[in-house]
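Then we have chain A:
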Amino acid sequence: MRLNKEVFAIALSIMILSGCSSTDEKDSGLLDDVSAVDNEKDTSTSGYSDGSLLSGEEFGSNVTIDARGLGPEFSDPTNPLSKGVIYFMYDSSQVRQDFIPVIAAHSKYLQSHPSQHIILEGHADERGSREYNIALGEQRAKSIFRMMKMQGVNSNQLEIVSYGEEKPEAEGMDEASWQQNRRVEVDYQGR
Partner candidate 1 sequence: MSAFLRKILLISLVGCYVPASQAELTLEITKGIESAIPIAVVPFGWTGSKDRAPEDLAPIIQADLSRSGLLKTLPVGEMLTMPSKANHVRFRNWQALGQEYLVIGEISEVVDKQYQVQFQLFNVYRGEQFLGYRLTVSEKELRRTAHHISDLIYEKLTNKKGVFGTRLAYITTTSKANKKLYKLIIADADGFEPRVIASSLEPIMSPTWSPDGKQIAYVSFENKRSAIFVQTLANGKRERVASYKGINGAPSFSPDGTRLALTLSKDGSTDIYILNLNNRSLTKITKSYGIDTEPSWSPDGKTIVYTSDRGGKPQLYTVPSNGGKAKRLTFEGDYNARGQFSLDGKNIAMVHANRGDYRIAVMDMATRTVNVLTAGRYDEAPSFSPNGEMVLYASRKGNKNVLSAVSIDGRMQQNLSFDNGDVREPAWSP
Partner candidate 2 sequence: MNNFKKYGFTFTLAVAFHLGILAMFGISYFSEPEIAEVKPLPEIIQATVLDDVTIMEEAKRLKDNKKNKEIAQQEKQKKLEDNRKKEEKLLNKAKEKRIKEEKQAEKLEKKRQENELKEKKLATERKERAIKEKERLEQIKKDKVKAKAKAKKQQEEKERLDKERKEKKQKAEKKRKADLAAEQKAEAVRKEAARQKQEADAKAKADQDRKATISYSDAIRRKVINHWIKPPLATKGMNCLISVTLLPSGDVMSATVTRGSGDSVFDRSAENAVRKASPLPVPEERELFNRTFRSFNFNFTPE
């Protein structure tokens, strides 16, 4: 009987656990038993789901330049401003020489558009541990941040976030993909 109780207790905990499932994958059979808990869960998790949906829209691939209030210079491939991504070497946050003009162009633009502000989004390739890559992405973004500040950009216009390896540009497990993932994206937020 002891075992029986134990099994029952574990089963109960699982039932309760299942109560906090999101609505995506619910087990109706189990949820029936814990409807009271279910309600509470809905509030916390749904709000949290909505938030992600909102941000998802913001980062959708079909976002127009206009929506961010940027001029046509950003679409001109000959203009350095068209380059919104700065790439890095492996396990490095040193700004490569070839990207200095790009950073300078963005700094110039920000100085001339003090109402604009950007998020410098640091990224890393998928190798290594995720939290370390978060830190590495942040250091990359900070390198740009420091450089832009030195070039006269007001730090109020600059924000940093690092996604580490969580948002790769390329999914492949090869150097060609990794190169694209070791980056800082310059993200104009509009007004």
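With respect to how the candidates were assembled, all candidates are chains of the complex that A comes from, given by their letters.
Everything below uses one rule, namely that a residue touches a chain if its C-beta (ideal position, glycine included) is under 8 Å from a C-beta of that chain, and two chains touch if they have at least 3 such contacts; residues count from 1.
All values derive from a computational prediction rather than experimental measurement.
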item	value
Candidate from 1 or 2 that touches chain A, complex-wide	1
Complex contacts: residues of chain A adjacent to candidate 1	3-4, 6-8, 10-11, 14-22, 24-25, 27, 29-30, 37, 40-42, 44-45, 48-49, 51-53, 55-56, 58-61, 91, 119, 126-132, 134-136, 138-139, 160-164, 166-167, 171-173
